[in-house]
Structures are given as C-alpha cells and as structure tokens.
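Would you mind keeping the following structure in view while I ask a few things?
Missing here is one protein chain; the remaining ones are kept as they sit in the complex.
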Amino acid sequence: MKNKGMTIIVKTITRITVWLILVYGIYIILHGHLTPGGGFPGGVIIALAFLNVLLAQGREFTKNWLKMNLLHDLEATSAILYLIVGILGISFTGYFLSNFLPKGKLFNLISAGTIPVLNIIIGLKVCAGLFFVLWSLAIFHLASKEEEK
Amino acid sequence: MPVETWLIFTLIFMIIGSIVALEIKNLLSAIISIGVVGLGTSVCFLFLQAPDLAIVQFLFEIFALIILIRAYLKAEYHEMDKKSENKLVTFIAIVVLAGVLVLSLDMFGALPEFGNPIMETANHYVEKGNAAKETNSANLVASIILDYRAYDTLGEITVLFTAILGTLTILRIKTGSQKEESDEE
Partner (left out) sequence: MIVYILCFILFLVGVYGVLTKKDLIKIILALSIMEYSANLFLILFAYKSGGGMPILSKGEKIQGMVDPLPQALVLTSIVIELGITAMLVAFAIRLYQKYETFDITKIRRLSG
C-alpha cells in the first residue's frame, strides 16, 4: 500500500461513500433487537469503512484523520464496560448480567433493557480490534520493504 | 422445490469449489475459490431460515479473504520443491479417508431426521412467544445471546480480544526509530 493512496477519482468518490457505509453500520448495530444483525456484523461494517479510507487516501491521511490513541482506548475500555454492566446487574437484582433496565413496549427502538446497550459495546470493540489488525498489516509491509532496500 | 434439493445442489457446488481450491497451482485462484465455499455456506444459511447467521458469515468471510490476499505477495514465492513431493502419502490419505467415510455411514442413521429437530430447551423460547414476553425483543437470536446466555458472549469477546492481541504481538517491528512502530497493546 503506497503512501499516497489511489487516483483522484477514487479519492473523491470515497469521500462520499465512507459516510454512507458508516451510517449503514450504525443502523445495523442500533436495530439489533428488531431485525437480524446486532453488534458483531455492525462492528465489521464500520471496520470495513475505515479500511476504505485507508486504502483510498493512504497511510499519512488516515493517521491524521483517525486518532489511533482513541481507538486503542476504545477497545480496551469496551471489555471493562461489559463487565460493569454485569456487575450493575448484581447490584439491582441478584444475578450477574441480568436485564435490569426498564423493558418498554415491543417493537420500539428503545426497548428490551440492556440488549441495545450491550450491542453498542460489542460493536465498538469488534470495530476497533479488527481495524488494528488491518493497520498493523499495512505498517508491517512498509517495514519489511524498508529492510530489503 | 423443497429445501433439501436446493441444499444438495449447493453442497455439491461447495465440494467442487473446495477441491479446486486445494489442487490449483496459482495461489490467487485458490484464495478466490475459498470465497466460493464461504459464500456457499452463507446461501445455505439463508435456505435454513437463519438470516442473522447469513449476514455474519458473509461479512466475516469477506474479512478473511482480505487478510488472506494480503498474505500473498508474489507468485514465485510459492513454487514448491519437486523432490519432496510424495505420491504415496497422498494415496494413503485418500484411501484412509474413504475408509472413514464408509465406516461412518451407519452412524448417520442414528441422527434425528432432517426437518424434525429435538427442541427440548428451545420449546420454552419459541412457544407462545415466551422469549418476546420476558425480554421484549423481536429478534429471538439476539435475546438468546445477550439475555439468556450473556455469559457465553462474555467468553466470546475474551477469546476475540486474546486472538487480536496475539496477532498484533506477532506483527511487531523492532526498529531503532520511533516513527514506524507498530501498535503496541
């Protein structure tokens, strides 16, 4: 993956389509309790949107646009947030990871207790983790090429 | 046409695709043929009325293809040594596996008939909309993985975290400069 990215036609189009892919990914995460989907496929879609930026615009642009430290912290704290939701379940009812938020009406967007909350946590974690795998593969290629010279 | 006919057709297609993927010499074509097998299972999941799984399988298959194509650098790195090719091992492997298949044909008679599952635990979730009443979510599979069995999802996140941690540790670069360092976890 060269540092400059692709031609100018690709750069102009991805500037528009990246936001569409992001909106689609967030839609699948948020409606996880109403339609098929949930946290896992939504996280992969958002990671693929970031990969789109990385391929089309190059490494330098992505490093300035996406803050790597923020993604790093997001992945680490998502696991702890899941445990905090579980421990809050112990404090409200007696059981770990119980559904303690008010349940609401069927087919509403805000319903089903902790299920949308857990979906969002899982989506953030999967997205950050998978994007880091792709980023380190991109950086590794650069380093091995430099050693060969 | 009944579902079983569609499934037999798709499975035969996948078997042919997998044999092509293993035997072809050009590695890029082999990776694309694995995509056939993965997308074939996604179509099979759709026939078996599991849309949640079809979406997940499709997306993770595309991600695996992207990572595999990244590992393929040039065609000349994959020319194998002709001397170490062993036709005897291939022949013995095929014979043994065919023997395993023939001997285990009897076992498939003991499985429940296709289309008649033993739903002991799931009867509680499906009958009379019990899962919809207790958790108030319309997606039964989401309510199972995030309410009835949320502890298993915690284990799954831990395994994914550990695997990604291992991947990032292996791809670490040791350079002197601070500029091109891979991500540390």
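We just call them A and B in the order they show up, numbering each chain from 1.
Here, contacts are C-beta pairs under 8 Å (C-beta built on N, C-alpha and C of every residue); 3 or more make two chains touch, one makes a residue touch a chain.
The structure displayed is predicted, hence computed values, not measured ones.
Visitor: In the complete complex, the non-displayed chain touches which residues of subunit A?
Guide: Per the touch rule, subunit A residues meeting the hidden chain are 35-36, 40, 106-107, 126, 133, 137, 140, 144.
Visitor: By the contact definition given up top, give the residues of subunit B that touch the hidden chain.
Guide: 3-4, 7-8, 11-12, 14-15, 18-19, 21-22, 27, 30-31, 34, 37-38, 41, 44-45, 48-53, 56-57, 60, 63-64, 67-68, 70-73, 77-78, 80-81, 84-85, 89-90, 93-94, 97, 100-101, 104-105, 108-109, 111-117, 119, 121-122, 125-126, 128-129, 132, 138-141, 144-145, 149, 152-153, 155-156, 159-160, 162-164, 166-167, 170-171
The working rule: only the chains that are shown with their structure count from here on.
Visitor: With chain centres taken as the means of their Cα atoms, state the distance from subunit A to subunit B in Å.
Guide: Computed from C-alpha means, the inter-chain centre distance equals 22 Å.
Visitor: Which residues of subunit A touch subunit B in the complex?
Guide: Subunit A reaches subunit B through residues 28, 32-38, 40-41, 44-45, 47-48, 51, 68, 72, 75, 79, 82-83, 86, 96-97, 99, 103-107, 111-115, 118-119, 122, 125-126, 129-130, 132-137, 139-143, 146.
Visitor: Show me the residue ranges of subunit B that touch subunit A in the complex, using the header's touch definition.
Guide: So the residues of subunit B in touch with subunit A come to 51-52, 54-56, 59-60, 62-63, 66-67, 70, 132, 135-139, 141-143, 145-147, 150-151, 153-154, 157-158, 160-161, 164, 167-168, 171, 173, 175, 180, 182-183.
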